[in-house]
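I have placed the structure first, in the form of structure tokens, so that the comments after it can refer back to it.
Shown here: the complex without one of its protein chains, the others still in place.
This part shows chain A:
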């Protein structure tokens, strides 16, 4: 293991919200039959997470499972654990039709935090998703786009959201969020 760096090396900035890269996060794509109890059991045996509800998150002790699509989950864990999870999941799911791949380094992760509705406002400048709190509540994973690139967003609380995008566009997404939270450009809509 050599020195591993994240997409924008932990860059951060402050406007009317704070934008910070979350650093390296372990992520594993798991595909399989979410309706199959053998699948659920195998996943549980490694992650100690139940299966998340549609667009939801299931949390275990250290891992989280995010619902991505009807046949896809995203395991979030410590970055250094990801490869071991891949091995363990592959073993646990052997015999079932599945796919498990490490995508930790294919992603950049950002945290946007601020008070009131500031986080939603900054993000609404670049995502068409309906960000009204009663529609996109805390803990729901929404796959959408940030301006011109795909992203997944999730509110960890009213004052913080997590954004996951591809690593190669980390700089673009960071710059987008910085631009969107420029002081004085508050919208006051939410």
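Before moving on, here are some points about what is shown:
Rule of thumb we're sticking to: a contact is a pair of C-beta atoms (placed from the backbone, for glycine too) under 8 Å apart; a residue touches a chain by one contact, two chains touch by 3 or more; residues count from 1.
Everything that follows uses one rule, which is that contacts and distances are computed from a predicted model.
Selecting from "Aminomethyltransferase", "Urease accessory protein UreF", "Protocatechuate 3,4-dioxygenase subunit beta" or "3-isopropylmalate dehydratase small subunit", the unshown chain of this assembly corresponds to "Aminomethyltransferase" (UniProt protein name). Considering A:19, A:57, A:126 or A:141, the position touching the chain not shown turns out to be A:126 (whole complex).
Touch with the hidden chain on the side of chain A covers residues 1-6, 24, 29, 31, 71, 79, 97-99, 101-107, 124-132, 135, 147-149, 166-172, 175-176, 179-180, 182, 184-185, 187, 189.
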